[in-house]
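A single protein chain has been removed from this complex, and every other one stays in its place.
By letter and in written order, the chains are A and B; residue numbering begins at 1 in each of them.
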Amino acid sequence: MKVLTADTAVIGGGPAGLAAALTAKKQGADKVLIIERNNELGGILQQCIHHGFGLHRFKQELSGPEYAQRFIDMVKKTDIEVLLETMVSELTPERKIYAVNSRNGMMEISAKAVVLAMGCRERTRGALRIPGTRPAGVFSAGTAQRFMNIDGYIPGKKAVILGSGDIGLIMARRFTLEGARVEAVVEVLPYAAGLTRNVVQCLEDFHIPLYLRSTVIEVHGEDRVEGVTIAEVDEAWNPIAGTERYIECDTLLLSVGLIPENELSTQAGVAVDPVTNGPIVNESLMTNIPGVFACGNVLHVHDLVDNVSKEAERAGRFAGRYALEQGEDWKKRVKVIAGENIRYVVPHEIGLDEPVEFFMRVQRPDENVVIDVGGLRSVRQRSIRPSEMLNITVTPEMLKNVTGDSITVQVVTLKEAEVRA
Amino acid sequence: MIDKTRCSVQIAIVGGGIVGTSVARELSKYNLDVLLIEKEAEVGWGTTKANSGIVHGGFHEVPGTLKAKYCFPGNQMFPQLCEELDVSFKQNGILMVARNEEEMKTVEQYLERGLERGVNVRLLSREEVLKLEPHLEPSILGALYAPEGGSVMPFELAAALMENSIQNGVQLLTENPVTNAWVEGDQKVLETPAYIIKAQVVINAAGLFADDLARMFGDDYFTIRPRKGEEYLFDMTTKDLVKSTIFPVPSTKSKGILVIPTSEGNLMIGPTGDDVLEKEDLTTTTDGFSRILEGARSLVPSIDPRKIIAQFAGVRAASSRHDFIVEFSPNIPGLLHLAGIESPGLTAAPAIAADVVQMMKDAGIKMEPKIDFEPRRRKVIRFHRLSRKEQDQVIKENPAYGRVICRCETITEGEIIDAVRRGARTLDGVKFRVRAGAGRCQGGFCQPLVMEIISRELGIPFEQVTKRGTGSEQIRYAAKELLTREVEQ
Partner (left out) sequence: MHKTIICTVCPLSCNVFLELGDNDEIVSLTGNRCPRGKAYAAKEHTAPERTLTTTVKARGGIHPLLPVRTDKPIPKEMLLEAVQAVSDLEVEGPIRMGQVLIEDFLGTGSNLVASRDL
């Protein structure tokens, strides 16, 4: 067995892993290592050929591969080591990583700090329990995206897409631009889950119908998908009898949610938040296991890669520092609680000496509200939606006002905010 | 008319389910000329594939039935069989749980039934049960425990039986449904889309279609009544919820909704038992799911439906006789029916197969043991079960084992190549053999890679790789194909 060491080992070479590795390197670490299971860096961005990435970071709209390429080029200019086609099979609480590839066989990598950046996976038909037959032609949207944008194949020529998240919308346009037809996009919510811009540019531009408050209630076809039955749903998402409609198609795409991939983390003993499905972290994005950090979609599912990069840089910075100093003595810790209309807040726990950037999602859409961060900072929002992540930074200056053991982040009305002020 | 290939064999087995493949392997111990005919692309794809995989204890069956005759002896044959064939088998034990006084009485009756047959069974008190299985419903009163009950992957077993049969000279013909059959003198003739096959003996192991095959011969004295069972499979993280297979006290119609730790470790709940009209009604339903969840939660309350990763349905071949039919046809000499093999058919299959040998001998067929019969198939490398040192060694010998394809189940390229070389032809064939794509992402990540390996190994274009045989191609067009076609139009 090959034995290796690293100051900072980054598991995953997607946007989070790349950014984390670069900042860890900038901290002065000698040896930074990226372990990637694919045969190239860039992660899922390589198959996201549409544009719209990087508006915050690079002030221009890049395609996924362009965004990835910029980071890959930066990594190539450093001496960061990259192991491609390498699968991590185990991580121990002592930060030993066991990984395999064809060239080196089994490797044992002892790392002073580890950054988890494994990303997420798509929810499947099995998880949704869509009734009916189980023919060929049912794909998660990301799998179809890979077939179409990387491997060079088109699943079918008449598709129905379940779920109006951004990947589903983007795939509707992709199918259309490859000469296939999209018969319908079906969404259980009363509004499109993805960005309005994508609804306009991916559906309306091509006259693709969007059925809201509806779902697929049955899949038909023995060998290959022959059609689906869709129906409207009530408040509890149960199908309403009499609203069934049969749509002929040869392909069903599912774009119904993403789940952080934390099987490796939990095996190592990393505590996971049941709401985000990602690790519980403090303001340095360190998990409950000392020296193990997390960022990107493995921590919580993001909607903008710009935020992933930003978050990963934070994790990389602290991981790099941890590797050099071998542990840090944190002062007072304060718990962060998700209050009114807040589904979750990351980080879960903060110290008071560093600026903290909070990432959060709301539970329901609302307009003209104020996000109140523990009375330390209030930020006015004209519109909030569960599909759009919010980020708010508080400075050590503001943190001086913390008195108790916890702070609550909540959505309040403008009036309430005024009264408080 | 298309010229069909004509051939002649001593014994033709129709149907490559667990019964057909068990019989094939048993007959391969003798110097016989045996052909197995299967309508699907691979064996084990009918009722077998969707079986719960339980190796029953042998205490359930009503005395005097063929189910009782074959179940317990079958159970006793599993450890050796699975060892020889290198098939995963776990003797995890069976618990039949009593939730009230009345059920406790029934449990005691089953205890007696089991003891009479020599089954290793005993009663456990509430405390003993909860100590063994702390996640069970705490209000239970006690349970019947059969430690020799177990769990296998039924498809893996059928594939292994077939592989070993082929090793020992049995021939396999797939994607050839029997469309017609008749008698010619002392020969029986089977017609498929591509073949006309003459056989001295036809063994009817056609499962759901056993009555149809019998009728083709003009032999019309039993009916197969399809009864559907839905099953729901959980993520590997449910591994530690229960160790034993948990049964409720059965109803008159079925053994009830069970909580099953599969031989791979993840949990499965089911099955329903619903009479259906279509023999191939493999749909899952919302109603079926709610009944299963309710049943399973009455045994293990903490079952979390959010951890479900897959669902499927299978159809049992129940006979009009309410028992197995294992006999030579009274009307057509040389036609042996193995029909109506519903639960506990998987457990009974090895015992039925052994009995088939005896029946053939009794019928005067010359059964000369094959001196070079090889009971073992080549060992399967299951990468994720090896120690790190062994993994390292395996990769050194063959670098393909260092490339992990299925990340959820840690299945390597080496294992997938091996599965194809052993007979897998499809995505499902690979999935059922080596579990690539059977995990929590359900092939979302690895499907393109597995398809590429199948395409390369079989030398077929990517677009011709199927989910489960012709007609189930996953990919229909190459990039830009639809655009250039439009232009031509």
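Here is the rule we go by: contacts are C-beta pairs under 8 Å (C-beta built on N, C-alpha and C of every residue); 3 or more make two chains touch, one makes a residue touch a chain.
Everything numeric in this text was worked out from a predicted model, so none of it was measured.
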Have a look at A:Glu108, A:Asp151 or A:Asp366 and name the one touching the chain we're not showing. A:Asp151
For the chain that's not shown, point to the residue among A:Lys59, A:Lys77 or A:Arg382 touching it. A:Arg382
Contact partner of the left-out chain, one of A:Asp30, A:Glu61 or A:Glu248: A:Glu61
Logged for chain B, residues touching the omitted partner chain are 479-480, 483-484, 486-487
It is residues of chain A that touch the chain not shown, namely 39-40, 46, 49-51, 61, 63-66, 68-69, 148-152, 176-179, 195-197, 199-201, 205, 382-383, 385, 388
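Keep in mind that, in the parts below, only the chains that are shown with their structure count from here on.
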Find the geometric centre of each of chain A and chain B from their Cα atoms only, then give the gap between the two centres in Å, rounded to an integer. 39
Footprint of chain B on chain A - complex, ascending: 1, 37, 85, 87, 89, 98, 100-106, 108, 121-122, 124-127, 129, 131-137, 140, 142-143, 146-148, 150-157, 178-180, 218, 222-224, 250, 263, 266
Hey, which residues of chain B end up touching chain A in the complex? 232-233, 236-237, 280, 282-286, 289, 305-306, 308-312, 388-389, 391-392, 395-396, 399-400, 402-404, 407-408, 410, 440-445, 447-448, 452, 462-463, 466-483, 485-486
